[in-house]
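All protein chains but one are shown in place.
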Amino acid sequence: MTRVSSQLKAASLLASACVFFFSCGHGNQSAVEPTGLQAEHLSFLWWIFLAITAAVYVVVMVILVAAFFRTQRAAAGDEADLSPDPSREKRASSVVKAAVAVTVLTMFALMLVSFRTGRALDTLSQAQTPLEIKVTGQQWWWQIEYKDPTPSNMVTTANEIHIPIGRPIKLELVSHDVIHSFWAPNFHGKKDLIPNYPTTLFFRADEPGVYWGQCAEFCGFEHAKMRFMVVAEPQEDFERWYAASQQPAPEPVTDSQKFGRDIFLKSVCTQCHTIQGTPANGRVGPNLTHVGGKPYIASGSLPNDRENLAKWITDPQAIKPGIRMPMNTYSPEELNALVDYIQSLK
Amino acid sequence: MKNTDLSKKQSNTLTEARINEELRALESTWSDKPGIIGWLSTTDHKRVGFRMVFTAFCFFTFGGILAGLMRLQLSLPGNNFLGPDMYNQIFTTHGSTMMFLFAVPVMEGMGIYFVPLMIGTRTLAFPRLNILGYYTYLFGGLLLFFGLLLNIGPDAGWFAYVPLSGPEYGIGKRVDLWSQMVSLTEISALIASTNIIVTVMKLRAPGMSLNRIPLFVWSEVITAVMVIFAMPAVMIASSLLSMDRLTNVSTHFFNQAEGGDPIMWQHLFWFFGHPEVYIIFIPATGMVSMIITTFSRRKTFGYTALVLTMVATAFIGFGVWVHHMFVTPLPQLGQSIFTASSMLIVVPNGVQIFCWLATLWLGRWNLKTPLIFILGFFGVFVMGGLTGVMLASLPLDTQLHDTYFVVAHFHYVLIGGAVFPLFGAVYYWFPKFCGRLLNEAAGIAHCILFFIGFELVFFPMHILGLIGMPRRVYTYLPETGWGDLNMLASIGAAVMVVATLIFFINAVYSWFWGKVAAANPWGADTLEWSLPSPIPQYAFQYQPVVQGRHALWEQTADSPVVTGLHINNREVVSTSIHDAVPDHRYGVQGPSIMPFVVSVITGAMFIGFMFTPWSLPLGMIALFFGFLGWFWSNSVEHRPPYAPLEDNPVYDDPADYKPVEAAV
Amino acid sequence: MTNEDFIGRKTLDVSELPSTMFDDQANLWWGNNWGLAIETTVFGILVALYFSVRMSISQWLPPRTTPGLPVLQNPLPDLTFPTIVLVIFLISLGPAIYLDLSARRKDIFGIKVGLVLTLAFNIVLLVCRYYEFDTLHFKWNDNAYGSVTWTILGMHMIHLFVMAAEDFYIILWAFIKGVDDKHRLDITVAAVYWYWIVATWVLLYLLVFWGPKIL
Partner (left out) sequence: MSDERRDLELEKPESELLLWAGFLLPPLAWSISLETLYLFSDYGCTYESFLPNHIVSVAFLVLSLIGLAVAWSNWQKSGATWPDDSSGSIPRSRFMSALGLLTGALFSILIFAQWLPTLLGVPCGK
C-alpha cells in the first residue's frame, strides 16, 4: 500500500504543484506529513481527493478561458439568439450529458474510497493489548492518566503524552465541562470530547519524534492555548520515562529548594495541585510532581524556564486570561526559592 | 370563470384620454403618504426591498470591519491587539452578522424588489406583512450591533454549541442576545418567504405558465420554500436555549444532567444550518443564470435542467446536515449515509455549472462588469465547492474539521458563490434603482482587486488548515510556523477593504452623477426592463400578457395588456397556479403605520425575553391591540367596490368610486 | 412603455372577474396554509425533541420528587381530564363548520351565531388548557421531560390565543359594521386554521398523554 501511495503522491504533487507553491510549516503538527498508520491512510485519501478535484478545477477553468477567447463579442442592443443552430445545441447537450455521467461516476468512486478508508481506520480498534491512556479535557488543559492495574503507581501528568512507537494506543476521551476536541494531526483525525459521551480513539506512532496537537473545538477563552505534546520514542526510552514518572517527587537538596517547598506547602497552591510525596493533593490544576522536566508549561503555551515560571506563578492571568489559577504575591527571595523548588521536581 | 380563453376577451378600447386619466388615478392610488409617517408606513415592495438590500450592505460593512480587526490580531503570532474575550465576541458577531444580517436578507431584499416586477405585477401578495418583516430584521440587527458595542456581544461562535453557550458556561446575557437576534431575523425571513411564495403562485401576469417563469424567480420561490422548513428549527433551538439560560425559567432541554442532550442542539442547529447556506446560495444561482443569459445574447441553455438543479439542491440540502458533526462520538455507519448524500448533492451543482458553461460557449459575450463578476464566481465558487467535496468524505473530514481549511471552504463558497453574483446583480440592476449606470472602469477595478485580495486572504487558509491551525484561535505560537501565511492573509484583507471602498465610492457617485440609463440598457429579457427607471410606484401602467420564457425578447408587437382593473384602489390581476389564467381581481391594502407599531411591540417582546419570561404574556397582550388596529385599518380601507353584498358591480365609470382615506 | 405604446393595443379586460375567491383560488388561503406549514414544522421538531428526551433521559419516567407533594414513582399523566378536553375540541368542530358554511352562503345571522359560538368554545378550551398543565405532574424546570411536555402544551396554547383574537376581531367588525366578501373569506380561512388546531391537538394529545405509557 505504501508503494502505491508514494507513486500516487508524486503524480498528484506534480498535478497540484502550482496549487501548493506555499506549502511550508514545520510538519510537527501537520496532516500531510503522517508519522502513524491512521494519518498515513488519511494522507493517502487527501492526495486522491486533491488530484481529482484539482483536475476537475483545471478542466472547468480551461473551458471558461477557451470560451473567453473563442466567442464573439456582442453589444447590449444586438438581437438575442432565440432559435440557435440545432446541431450546435445537440452537440453541446450531449457533452453536458457526458459530463454529468462522469460527475456521478466520480462521486461514487470518491464515496467508495472514503468508505474503504473508514474500514481501514477501524482495524486498529481490534488490537488485543493497546496501551490505554485516559485523557480528560477540561477548560484549557489536558489531564493525562496512564491506566495501570495497580492504581498506586498510575502515572498522571498534564499536556504531555509519551508513547512507545509501533504499539497501538487506545485513548479514552472524557470531558466534564464543555466540548473539546483531541487532535494530533500527525497521528490521526480529531475526535470530540462531549460531556456524557465518553469515547475512544485508536492510533499508532511509526516514527519517533516530538509532535504537537491542539484542542480543535471552540471551548471558551483559552481555546487557543490548549495544546499538548506527543513524544513518540522507542520502547526502552518510554519504559525509562514511565518508571521515572511513577516515582514520587525528588526530595529538595539545596536550602533554597527546601525553603521553596515550605512556601509551596504553606500557600494556596496545595488546594489545586498535587505533588506526589508531599501533602499537596489538590485536583483542580495539573499534577506538578515532575513539572520541572517538561519543556513547556501552561498547556504548551510557555517555554519552561526560570523567568517564565516566575512570571507564571506571580500572574498567570497575564499569560492565559480567564483560567482558574489566581495571581500570587511573593517577595523576590520567596519567589526565587519557590521557582528553585518547582524546577527541582524532575 | 375557470379557464377564460385569453383571445376571446380581447378588444381594443384603449384611447389616449382613457390612458391619461387612468394614469393619474394610478399615481394617486399607489403613492405613499409624505413625511416620516409615510416613510415608515410604506407598503411599496420596491421601497421595502431597497431598504432591506441597503441595510444588509451596512451590516456587510460592519461584518467586514470586524473581519479586518480579526486579521490584524492574527497577522502576528502572540499578538495582543485583541484579548481572548474581545476576539471571541468579534468572530462570533462577524459570523452571525454575515450569515443572519447580510447574506440571507440581501438575497431576500433582491427577491422582494424584483420578483413582483419580473412576473409582471405591481405588488407582493401581503404588502403590509412585508414591511413588518423588514422592521423585525432591522431590530434584530441593531440588537446584535449594539450588543457588541456595549461589550456584551455573543462569544460562543455563530452556532453557539451547548454546553459552552449553556447556563453554566455562557456568562451574562451574551448568548441570549444572540438567540433573540436569531428569532427576530428568522421571523422576517419567514414573512418574506410566505409573501414571495404566494405572490409567485397567484399573482403572475396572464400567460406566464410554470415553464415560462424566469430562473431568478424560480430561485427565489425555491429558496422561500426552504426557509419555510428550515428557519423554525433554529428559532426553536435558540428559544429553548434562552429558556434553559433564563434563571427563573431554567428548563433542561440541553442539560445532560437532567435528561437533555447537547448533541440534540447540534442536530437542531445544523438541520437549519445547511439549508441556511443553500438559502444564501440558490438565489445567487438565479442571478448567475439571469446575467449569463442577458450577456450571452441568447436563450438559456437547459432551462428545465437548471430548474431541476435548484429543486434538487433544495431537497438534498435538508438531508446532509450531519456532515457538520462527523467527529462527534456517533456511530460511523449512520454518519456515512451523510457522506453519500453530501457527495451526491454535487451532481445538481455540477449540472448547473455545465449548463452555464454551455450557454457561455454557445453565446456572443457582451463583456460588461456583471459578466466579469460571474467569471469571478466561476473561478472562486468551483474551488470552494471542490473543497466541500473533500469535507464531505467522513475520514478526510476528521483531519479537516474545525480547521482553517473549513474557514477557507466556506469563504470560497459564500464570497465566491453569493457575494460575487450579488455584486454582479448590483451592477446589473443599478439603473432600476436610480436610473443611472455604475461606472464600468471602477467596476472592473473593484472586481479584479476583490478577486486578488480574496485569493490572498483565503487560499493560504487551505494550507494553514492542513498544517494544523484550528478555527477560532485568538493567537498562536511562533514555533507553529503559521505566522507568514497569516500575515499574507491579513494583507489580502486590506486589499479587499480597498476594493470594497472603490465599490462604495462608485455607488455613491453614480447614484447622483452616473451615466443616465435607458429603460433596458443591457437588452435584457425579463419584464422589469420594460419599465422606466427609476420605476414608478405603480410599476406597470397595464400589466403585460406574457408570450414566452424570455418575456421581452419573445413579445410580439401587438401583445395584449390587461385592462379593467379598478384604479381607485390597489388592484392586480390574480391568476391560476399552473397556467396563469386570470381568475380574479386581487385588491391589496394601502400604506399603514400599524406594521411598524406591531414590529416595535415584537422587538420589545423578544428583547424583554432576554431578562424576564413575563415579556411573553405582556407582549402577547400588546400584540392583541396592535393586530386589532391592523385588522381595523385593513377593513376600513376596503373600498366600496367590494362592499355591496348582492354581487360585484361591473366596472364602468371610475367616478363612482371615491378613495376612502384609511383612518389609521 | 410610454403612453403611445398602449394606444390601440389589444386589451384583456378582466373587469367581469370577481374580486373575492374562496379556497385554493384565494391568495389569503394560500398564505394561511404556508403559515400552517411553518407551524407544523415547529410541532414536528418538538415531537422529535420529545423522542430525543425519551432516548437520552436516564429513567422513563423519573420519579416526581417536588418538595411538599407526595413522591410519585412512575408519574404517568392523568387521562380523564385531558380526554374530556379532547372531546370538547372535537365538539367545537360543529360550530366551526356551521360558521364556515354560513360564511360561504352569505347567511349573516348564521355568521354572527357561528362566530360567538366558536369564540365561546375557544375560551372554554383556553381555561381547560390552563388546568391541563397540572395533569403532567411535573413543572417545566424539573427535568427535560417536564420541559418538553410543557413547551408542547404551551405552544399549542398560543395558537388558541391567536384563534380567539381572530374570532374577536371579526365579531367586533361584524356586529359594528356588518359582513362583506373580504370578511367572509377571512372567516373561511380562520376555519381552516381551527381545523388545523384541532387536528394537531389530537396528535399531540396521543403523544403527550399516551406516550409515556406506550414508549
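Chains: A, B and C, in written order; residue numbering restarts at 1 for each.
The definition used in the following text is that a contact is a pair of C-beta atoms (placed from the backbone, for glycine too) under 8 Å apart; a residue touches a chain by one contact, two chains touch by 3 or more.
Bear in mind that the values here come from a model prediction, so they are computed numbers and not experimental data.
**Q** Missing chain touches which shown chains?
**A** Looking at the complete complex, the unshown chain comes into contact with A, B.
**Q** From the list B:Phe315, B:Trp511 or B:Phe624, pick the residue that touches the absent chain.
**A** If we include the chain that is not displayed, B:Phe315 is the one touching it.
**Q** Consider the whole complex, including the chain that is not shown, and state which of A:Phe115, A:Trp140, A:Trp312 or A:Tyr341 touches that chain.
**A** Final answer for the missing-chain contact: A:Phe115.
**Q** Quick one: say which of B:Arg71, B:Arg128, B:His462 or B:Arg549 touches the chain that got left out.
**A** Candidates B:Arg71, B:Arg128, B:His462 or B:Arg549; residue touching the omitted chain: B:Arg549.
**Q** Among B:Asn80, B:Asn151 or B:Asn211, exactly one should touch the missing chain; which is it?
**A** Residue touching the chain left out of view: B:Asn211.
**Q** Need a quick check: the contact residues on subunit A for the chain that isn't drawn.
**A** Listed in rising order, the touching residues are 104, 107-108, 111-112, 115-116, 118-119, 122, 125, 199-200.
**Q** Which residues does subunit B use to touch the chain missing from this display?
**A** 207, 209-212, 303-305, 307-308, 311-312, 315-316, 318-319, 322, 329-334, 336-337, 339-341, 343-344, 347-348, 547-550, 554, 578-579
Here is the rule we go by: only the chains that are shown with their structure count from here on.
**Q** Any idea how many Å lie between the Cα centroids of subunit A and subunit B?
**A** Once rounded, the distance between the two centres reads 38 Å.
**Q** Centre to centre, by mean C-alpha position, how many angstrom separate subunit B and subunit C?
**A** Using C-alpha averages as centres, the distance is 30 Å.
**Q** CA centre of subunit A versus CA centre of subunit C: separation in Å?
**A** Distance between chain centres: 52 Å.
**Q** Which positions in subunit A are in touch with at least two other chains?
**A** None at all.
**Q** State the interface residues of subunit A toward subunit B in the complex, per the touch definition above.
**A** That would be residues 20, 22-27, 29-32, 39, 41-42, 45-46, 49-50, 53, 56-57, 60-61, 63-64, 67-68, 70-82, 84, 88-89, 92-93, 95-96, 99-100, 103-104, 107, 110-111, 114-115, 117-118, 121-122, 177-179, 181, 183, 185, 188-192, 194-199, 212-225, 227, 300-301, 321-322 of subunit A.
**Q** In the complex formed with subunit A, which residues of subunit B make contact?
**A** 83-85, 88, 156-157, 161, 163-164, 168-169, 256, 261-263, 297-299, 301-302, 305, 327-329, 332, 336, 339-340, 343-344, 346-347, 350-351, 353-355, 357-358, 360-368, 375, 378-379, 382-383, 386-387, 389-390, 393-403, 460, 463, 466-468, 470-477, 479-482, 484-485, 488, 521-523, 525, 550, 553-554
**Q** Flag every residue of subunit B that touches subunit C in the complex, lowest number first.
**A** 1, 4, 6, 9-16, 19-20, 23, 125-126, 190, 193-195, 197-198, 201-203, 206, 228-229, 231-233, 235-236, 240, 243, 249-253, 255-256, 258-261, 264, 267-268, 530-532, 541-542, 545, 558-565, 571, 573-574, 576, 582-587, 620, 624, 627-628, 631-632, 635, 638, 641-643, 645, 648, 650-651
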